[in-house]
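Got a structure for you, questions after.
The complex appears here minus one protein chain, its other protein chains still in place.
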Amino acid sequence: MDTTLLVIQALNGVQLGLLLFLVASGLTLVFGILDFVNLAHGSLYMLGAFICATLTFALGNFLWAVLVALPITAGLGFLVERFIARPLYTRDHLDHVLGTFGLILVLDTAAHLIWGPEGIAVPLPEWLDGQTNLTAEIVVPTYRLLIIGAGLAAAGGLFWLVNHTRLGMLIRAGASNRTMVSALGINIELLFGLVFALGAALAGLAGMLIAPITEANIGMGNNIIITAFVVIIVGGIGSIKGAFIAALLIGLIDTMGRAFLDDIFKIFMSNEAAETSAPAISAMLIYIIMATVLAVKPQGLFPPKVR
Amino acid sequence: MSALLKIDGLNKSFGGIKATDDLSLEVAPGEIHAIIGPNGAGKTTLISQLSGMAKPDTGRILFKGRDITGQPAHKRAGLGITRSFQITSLVMELSVLDNIALSLQAREGHSFRFLKPARKVTHLREAGRALLARVGLEGKADMPTKALSHGEHRRMEVAIALGAGAELMLLDEPMAGLGFEESRDMVALLTGIKGQHTILLIEHDMDAVFALADRISVLVYGHIIATGTPEEIRANAAVQHAYLGEE
Partner (left out) sequence: MTRKTLLSVGFILALGILPPIFYWTGNAFWLDLATRLVILAIAATSLNLILGYGGMVSFGHAAYMGLGAYAVGIPAHHWLYGGLEAWGLATTSGLVQIPLAVAVTAIFALLTGAICLRTRGVYFIMITMAFAQMVYYLIVSIEEYGGDDGLVIDTRSELPGLDLDNPLQLFGLAWVSLVAAILIVRMVINSRFGMVIQGAKGNDERMRTLGFNTYVYRLVAYVISGAMAGYAGALLGNFTTFISPEMMDWSRSGELMFMVILGGVATTLGPVVGATVFIVLEEVLSDLTLYWHLPFGLLLIAVVLFGRGGLIGLLNGRDQ
């Protein structure tokens, strides 16, 4: 395998990892602070993509569309918290899972009603739609660099928010001791709503960023949510740092596995055997890694401090 | 007389706080050995380490001369150690008799028996009813566990410990939350089984402790500062200063 391909696949892996982080960070925040399992988090990712697609056509520019779509998805997250999640906080996880499973059916069908069964392609501005030469040999789509940049910026912003702001302090305190935060006289309901909205905006952003590459489509949320679960399980549920490291790990391993596993297998088995087994193994790779991590550390790589 | 339970240099810290500090203790067969000490002295932490729910950092626990320090809870139960819980710990979803029968069932080896309905295994049910009679709950056998009062739950805990056939019963505050009369009944109940089982008793109720215990150890900040008969403990100046003096 040559270096050019390796670098390009590595960039793809990082891109997938960052998108996974955007989805997983919201999940892990909501779980860490609210002890709430939101299966419908993937639907917010999907809605982000669809809303952004519509706005791109309405406003004529993808970047403006993202800026307008972000507060809208945040608002949707706020509403989900208010009407679905809040009545379920006192219930067990089974009820969370079933309730938000119902919500997925509702949101997916609503998307189907509004945007139709077909996917919607999202056009990019011309300056983003080209290729960039990193070196003489390595050429990558410009937009992929933008995704990586935006993903890193969002991750950096989230770390800053959690570690250096008052809201972040409350979030951290809430994750380790909920009763204490409410005892401080904080409007805990508002805090919960904001956390949900933040998670929704992050997931929505991931959906918006991927839409120009894959189109906005109805199944997209349900595909990514399980991978996001794998990420937060490996990282340790409730840990943002864990989610970040695990997301990059999973993104890289998944991408690299699909790209190179057959070549690696060919080193020690016949070509035919490698070509039949590699796709199967690479499809299972991230789950095998999850199983391995759990066998050694049942709480994930970075379990949050005692709650 | 060789000790049934021997604790040797046990240490356990939680984030820099020493809950158990170089703790050594011997419990003789057949005695009721009480552990008293102010709140936060590390009594429940000790019970957890003895029952296998928590692992000591260093030190050894010997039961009948055998090192059980690394054994998981279910293995220790098989050897003959059963604990009760400070906070009532029963299977609320099952009936009173079901709970007791489970403790008897645990004595009969594995329970990978799928065919016969457990509630029709006569010897378990009858032995269960007999145990309930012994703790004064014969009339409540078929009620759902959650329908019983707190005092009755505490009695169930004792019946379960008896049912499990424990050679060593670790009783974590059996009087907790009991009223005056209920406490008196519990003391009578424990007096009744005295000598048949070895009991390590953790208790705040001093009247109960002095009425029941053969020997008493005083635990302060994770360390045993004195062990002796009730009379010796009453007379011990250090104990009076550290503990009884506060009352």
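General observations
Should a chain be cited, it is by its letter among A and B, assigned in written order, with residues numbered from 1 in that chain.
The definition used in the following text is that contacts are C-beta pairs under 8 Å (C-beta built on N, C-alpha and C of every residue); 3 or more make two chains touch, one makes a residue touch a chain.
In this text, all values refer to a predicted model and were calculated from it rather than measured experimentally.
Of the listed positions A:Gly13, A:Gly26, A:Gly48 or A:Gly99, the one in contact with the omitted chain in the full complex is A:Gly99.
Touch with the chain omitted from the figure is made, among A:Thr3, A:Thr109, A:Gln131 or A:Asn187, by A:Thr109.
For the chain left out of this panel, the touching residue among A:Ala153, A:Met169, A:Ala273 or A:Ala291 is A:Ala291. When the full complex is taken into account, the listed residue touching the unshown chain is B:Ala77, out of B:Ala77, B:Met175 or B:Val239.
When the omitted chain is restored, the residue from A:Pro71, A:Pro87, A:Gly130 or A:Gly156 that touches it is A:Pro87. Although one chain is not shown, part of chain B still touches it, namely residues 51-53, 72-75, 77-78, 82-83, 85, 89-94, 98-99, 101-103, 105-107, 111-119, 121, 160, 164.
Along chain A, the points of touch with the absent chain fall at residues 31, 37, 84, 87-88, 91, 93-95, 97-99, 101-110, 112-113, 222, 226, 229-230, 232-233, 237, 276, 279-280, 282-284, 287-288, 290-291, 294-295, 298-299.
The rule is simple: only the chains that are shown with their structure count from here on.
Centre-to-centre separation of chain A and chain B, using mean CA positions: 49 Å.
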